[in-house]
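Left out: one protein chain. Kept in place: all the others.
Moving on, here comes chain A:
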């Protein structure tokens, strides 16, 4: 790991000022994405701004009709939260599938979304549920937030403060894990929302998380896994690597979407 200067702001405003003042500064919360890449020297930020001591940034609560999760809420906190379990059980289950127990004690939702790893779990939930990413500057819809591989709409001095999830009627997340890394080889989040159905896929796309329009249209007419029969997913634009070919991933998207719809329907 290369040298860096460590900063510990007490408020989001102080953190933002540190980002403005120090070019190429990086935010750190749980460190479970950033520390590994710094150790490999794939990242060498000259300044680290630690968000983990900012009070109130990890609150989980219902606000009106939305579930609001603070940026530094850890995966284990989301997985075990009674509020999340009541409001969007599929989201609690997703958080409980990230990494392993020790990783879930450190990793945060804000960190996962800011990094936008193409195989991370949270992006699928955020896109399928139509969540809003709230930053120190503005509110970003999920559709405008994700901008491809490790890329988001966040500006250099912008900090995610919370994520607002509207409540779906039904939802489920099914993940096919890479056995070694525990990241999603393919993960599918299906959400039946009041006005539409969304199917978001992580792990498979070479450009990060994406939606499957053909599945969404069919499921909007009737929310049953049977309507997906005969609709194929193209392998074009999907990842191909030693873990699986693009064709294999395309096949998995179909299988996992069916399972997710079944799981969502079984929750009634």
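Things worth noting here:
Just so we're on the same page, contacts are C-beta pairs under 8 Å (C-beta built on N, C-alpha and C of every residue); 3 or more make two chains touch, one makes a residue touch a chain; residues count from 1.
Quick note on the criterion: contacts and distances are computed from a predicted model.
When the unshown chain is looked up in UniProt, the name that turns up among "Alpha-D-ribose 1-methylphosphonate 5-phosphate C-P lyase", "Arginine ABC transporter permease protein ArtM", "CU044_5270 family protein" or "(2Fe-2S)-binding protein" is "(2Fe-2S)-binding protein".
Within the complete assembly, A:48 is the residue of A:48, A:114 or A:218 that touches the hidden chain. Here the missing chain is touched by one residue of A:43, A:103, A:134 or A:255, and it is A:103. One chain of the complex is left out; on chain A, the residues touching it are 1-6, 8, 28, 31-32, 35-36, 38-39, 48, 50, 52, 76, 99-103, 105-106, 180-182.
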